[in-house]
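This part shows chain A:
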Amino acid sequence: MTEQKSLLAVFHDLEPAADAVEQLRRLGIHDDHMSVISGVPVTEPMLGRPHQWTNVPRIAMGGAAIGMAVGIALSFWAPNMYAIRVGGQPFAPVPPAIIVIFEMTMLGMLLSTFLGVFLDSFFPNYRPLHYVPEISDGKFAILVECSSMDETKITDMMKKMGAESVQDAEAQHL
Partner candidate 1 sequence: MTQKISRRDMLKLAGLGATTAVLTGCGPASKYVKREPYFSMPEYTYNGESTFYATTCRECAAGCGTVIRTMQGRALKVEGNKNHPLNLGKTCARGQAALEGLYNPDRVTGPLKQGRGNKLSGSAVTWDNAIGTVAEALKNHKPDEIAFLMGLAPDHLFDLASELTGQLGAPAPIRFGALGMFESRATLSRAAEELFGQAAMPFFDLANADVVFSFGANFLETWLSPVAYTRGYSRMRKGKNRRRGYLVQFEARMSQTAAVADEWIPIKPGSEGLVAAAIGKLAAEARGASAGAFKNVDAAAAAKAAGVSLEKLEYLAGLLASAFNPLALAGGAALAQSNGLQTAKSVLALDALLGNIGQPGGVFLSPLAPGQEAYHRPASAQEMGEFVQKINSGAVKVLFIHGVNPAFELPKSFGFIEALKKVETVISFATFPDETALMADYIFPDHHGLESFGYQRVFTGAAESALSGAQPTVTPFHDTRATADVLLAAAAQAGQALPYADEYEFVKSKLRQFVPLSGGFFAAPEINTFMAYFQQYGGWWQTGNALVAPAAANAKLNLAEAEFEEGEFFLVPFVSPTLGEAGANKPWLQEAPDPTTTVMWNTWVEINPETAHELHLENDDIVRIVSAAGEVEAPVYLYPAIRPDTIAIPFGQGHTAYGRYAAGRGVNPADLFGPRVNEAGDLAFAGTKVRVEKAGKYRVLSRLESKIGVYGEGMGEGH
Partner candidate 2 sequence: MSEKQQHDHEKHLREEHLMLDPLPRGQMNDMVMESMHTTSWKFWAVFFILSAFVAWGLFYSWGKMILEGLGIAGVNRPSYWGIFLVNTVFWIGISHAGTFISAILRVFKAEFRRPFTRAAELMTTFGLVQAGFSIFMHMGRVWLSYWLFPYPNQRELWPNFHSPLTWDLLAITTYLLSSTMYLFLPLIPDLAMARDKSTGWRKNFYKVLALGFRGTEGEWTHLRHAMNIFAWAIIPVMFSVHTIVSWDFAMATRPGWSSSIFGPYFVIGALHSGMGAVVLVLGVVRGTMKNMKYFIRPEHFDGIGKLMLMISMGWGYFFFNDYLVQWYGGDKWTKQLLHWHEAGPMGWMWFAMLIFNVVIPWAVLWNRKWRSTPWLVGTVGLLINFGMWFERYIIIPISLTINRAPFTWRLYKPGIEIPLSLGTLAFFILLYMAASRLIPLIPVWEVQEGQMAHEFKKFGRETVVTVSELE
């Protein structure tokens, strides 16, 4: 039984970090056991990383559907709860309903998009996390989970690839 360790290597530039990812993979670290943390958004191809799965668009569409349903209910069902005649118009005319449905759809979609970010990213997350504050200064960090046996091997490799520091990552309150 080997002890699991987390290593955090900090790189100044993007390219060495990408190379390090490549090297890690060669050392037998699966992509699932490493992650790149950065201060600017970098896309997967830049790092040669597999495609990231995200639910946000689906959640958004689901929210839009719910919003639309609410809009339809408000436009066509609610007015019939207490039928009141105004201005010689039908109880639930279609043209105004389009407006209501549109607004409710958009509201549902945008709200759920926002919620989707929270759900997918586990926000808010105030538990201790592996992190170094330099990341927000534009550095790139690779968080590797490996067995303690591989620790030196990986540390050396990272150093070689140009890591500014490689440290035992300890989860901390951000």
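Note that contacts are C-beta pairs under 8 Å (C-beta built on N, C-alpha and C of every residue); 3 or more make two chains touch, one makes a residue touch a chain; residues count from 1.
Per the selection procedure, all candidates are chains of the complex that A comes from, given by their letters.
Quantities reported herein were computed from a predicted structural model and do not represent experimental measurements.
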item	value
Selected neighbour of chain A [touch, this complex] from 1 or 2	2
Candidate 2-touching residues of chain A, taken from the complex the two chains share	35-44, 46-47, 49, 52, 54, 56-57, 60, 74-75, 78-79, 81-82, 84, 86-87, 89, 92-93, 96-97, 99-100, 102-104, 106-107, 109-111, 113-114, 116-118, 120-127, 129-131, 133, 135-138, 173-174
